[in-house]
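Omission of a single protein chain aside, the complex is shown with its protein chains in their original locations.
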Amino acid sequence: MLPKIFFGYFAIAMVVLSLLIITRRNPVHSVLWMLVLFFHIAGLYLLLNAEFLAAVQVILYAGAILVLFLFVIMMLNLKEEISGERFEGAWPLGVSVSAIIFVLMLLTTGDFVHGPVGKYTIEVIKSETHAKALGKLLYTEYLFPFEIASLILLIAIVGAIVLAKRRS
Amino acid sequence: MNVFGMTVPAGFELATSIAIIIVKIAVIVAVTMLHVLYATYFERKVIGHMQVRLGPMRVGYHGILQPFADGIKLFFKEDVVPAEADKTVFKIAPIIPVFATLSAVAVIPFFDGFVIANINVGLLYLFAMSSLAAYGVIMAGWASNSKYSFLGGLRSSAQVISYEVPMGLSLVGVMLLSGSLNLTEIVKAQQQYWFGMYLIPQFLGYFVFMVSAFAETNRTPFDLPEAESELVAGYFVEYSGMRFAFYYAAEYIGMIVMSCVAVICFWGGWTLPPVLVDAVPALAAVPGIVWFLAKVYFHVFLYYWVRATVPRYRYDQLMSLGWKVLLPLALANIVVTSVVKFFAGS
Partner (left out) sequence: MNIPFPNLMPVAPEIIITVAASILLIFDLALRNKGPLAFLSLLAAGVTVYAIIQPASLGETFGGMFISDSYSVYFKLIFMVNLILTVLISLKYLQRQKAEYGEYYSLLLFATAGMMLMASAKDLIVLYLGLELMALSTYILAGIKRHDIKSNEAAMKYFLLGSFSSALLLYGISLLYGLTTTTDLYQIAAYLKQTGSSMPLLMSMTLIAVAFSFKIAAAPFHMWAPDVYEGAPTSVTAFMSVGPKAAGFAVIGRVFLMSAFQGMQADWTPILIGIAILTMAVGNIVALSQTNIKRMLAYSSIAHAGYALLGIIAGTEEGLHAMMTYLLIYAFMNIGAFAIVILLDKGDEIKDYEGLSKSRPLVAALMLVFMFSLTGIPPTAGFIGKFNIFMAAIKAGYTWLVVIAVIFSAISAYYYLRVVMNMYMKEMKQEAAIAPSPSLGLAILITVLMVFIIGIMPSVVIG
């Protein structure tokens, strides 16, 4: 019962927060709401006993990436965008597309039958500790995707330098 | 369930354990805040004596009641909110760093078994909380609607983010050696050495960690966000009264937390080197909290010592130190540690 209440709270709060993020006129406020949203995502991870992911979610997303977001937004000084109608013209279209997808999702959730339960249930993770279980999997079974992910990060660094380097 | 020798009646276990946690929290918060008060006092005293002055002398014997006088003054001062400020953000901003740093205290084991939350990812939790402190700074800088605050806020958050990377990596060596992220287990793992601390195998990590910790807490020689001579007082220039005190408190709690982490990860926490205990068995009778606090006080003293000794860095020097010196050092430390551990293990 208790987990259900927690899940319900986190899920509803996340939806409400997402709406707040996209409806704020001031982008800085949007980012701050996003910070709160990230905490709720971390909370959901905790509910699954994924404590490592929860911590990393806060450290990386809330602590680093979002701060950089704030930087960019503050530096850009978005006053004109705030007052402009530029992003509001497509409202009706956006809302109707979202509504259609929402209805479709509602229709599908009823029929959802999840597959067989995997090896890593909450009990297994509890006994093995999350960080250990995750680490073992990443370096054995998921070694290959892990390596590709590191390549992607390399590309991201190269790209940032290539695109932002000063004219020499 | 058993509390202080008394049996808890059935049906009250949950309520009792919650009550115990609340009492623990209250005790720790009170003790921490008291430490903060006297940390300011000792800072002024220590620096005063290093500069051949006396420091505060008026309030009480050798100024011993000075922190209370300061606290009362700040408490009754007018809380000014600039007219053009983003009021909500301005008011929330100072709460965040205090909240974040105080929450970090929750996972610190002061002595064997005494910790509010003994969680498996304690070390990561500490990072998470210390990284959140940057929000207080950047939000204050932005919401004050003042150029000085804004520049201070940007500087500080850039600094904190940059130094978080080497700091996190400097502790990876500790994680590798202890095989755990749980702070209590990290302390216990250090007992396997005769010298009882990771300070010696992880001296590089310790060095990187300490330098980063100075930068994370915005202390001299990295106190650029508040560099008085250029930015007046940096991000909190517009704050006064209690909200100003919050920032001050957060800085000192941050210092204490960082010292605690250094003690836990590199100095063996509440334990003593086994070789010392073997030599003088009487030492084992002394409660662990004494050693823990002694080590923490030494680190806090180190902060003051450095402040009285070293001049402030220039901003570009600060950034290149973080990215070009500390980061490679921390990475090298990880490589060496894992190689040694791999070959020592097999």
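Going in written order, the chains are labelled A and B, and every chain counts its residues from 1.
Definition applied: a contact is a pair of C-beta atoms (placed from the backbone, for glycine too) under 8 Å apart; a residue touches a chain by one contact, two chains touch by 3 or more.
Remember, predicted model here, so these are calculated numbers, not experimental data.
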Practice task
For the chain that is not shown, enumerate the shown chains it touches in the whole assembly.
Solution key: A
Fill in the blank from the handout: Missing-chain contact among A:68, A:104 or A:122 belongs to A:104
Fill in the blank from the handout: The one residue from A:68, A:95, A:122 or A:155 touching the chain left out of view is A:155
Practice task
Name every residue on chain A in touch with the hidden partner chain.
Solution key: 104-105, 107-118, 136, 139-145, 148-149, 151-152, 154-156, 158-159, 161-165, 167
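FYI, only the chains that are shown with their structure count from here on.
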Practice task
Mind checking the centre-to-centre distance between chain A and chain B? Centres are C-alpha means, answer in whole Å.
Solution key: 29
Practice task
Can you check the complex and tell me which residues of chain B touch chain A?
Solution key: 86, 89, 119-121, 124-125, 127-128, 131-132, 134-135, 138-139, 142, 150, 154, 157-158, 161, 164, 168, 181
Handout entry: chain B-facing residues of chain A, complex
Key = 26, 28-29, 32, 35, 51-52, 54-56, 58-59, 62-64, 67-68, 70-71, 74, 129-131
